[in-house]
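Below: one structure in structure tokens.
Of the protein chains in this complex, one is absent; all others appear in place.
Up next, subunit A:
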């Protein structure tokens, strides 16, 4: 049964990690950073499918915005080239600005939606932009959780 954590502090204090789920990259559009929106079976009882998909789609949109090749990226590239890339010592690149937005978004999602359900999203940049790691926690206090943690680690066919 789903354990309730009211906020991140409670999650810290009373939870123990049961398992992790890794959302893989979606390479159908090429090498741009996009993640699969397929709902993993391990999260079935933990979070609504729609919420999860919305989170991943929003992240995908952020990454698409960061990697968009258009007027702004050309301007940034040309300006940087003209200054022999010294300008990046004082200026933040567009990608970095979007990454900050992404980490704020993930933090907000964790606080509002995922921690109350005993889940935690790790920013993909910490995993080399390869995966979105979602940690699934079980309430340390509940005795039934230790048996459920082993069952959640069964592999799901992709």
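Keep this in mind: a contact is a pair of C-beta atoms (placed from the backbone, for glycine too) under 8 Å apart; a residue touches a chain by one contact, two chains touch by 3 or more; residues count from 1.
Just so it is clear, contacts and distances are computed from a predicted model.
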Protein name (UniProt record) of the chain left out of view, among "Integrator complex subunit 9", "Tryptophan synthase", "Palmitoyltransferase" or "Electron transfer flavoprotein subunit beta"
"Palmitoyltransferase"
Take the complete complex as the reference. Which residues in subunit A touch the chain that isn't displayed?
8-9, 11-13, 15-17, 20-22, 25, 27-31, 66-69, 73-74, 76-78, 80-81, 84-86, 88-89, 92-96, 99-100, 103-104, 106-107, 110-111, 120-123, 125-131, 133, 135, 137, 155-158
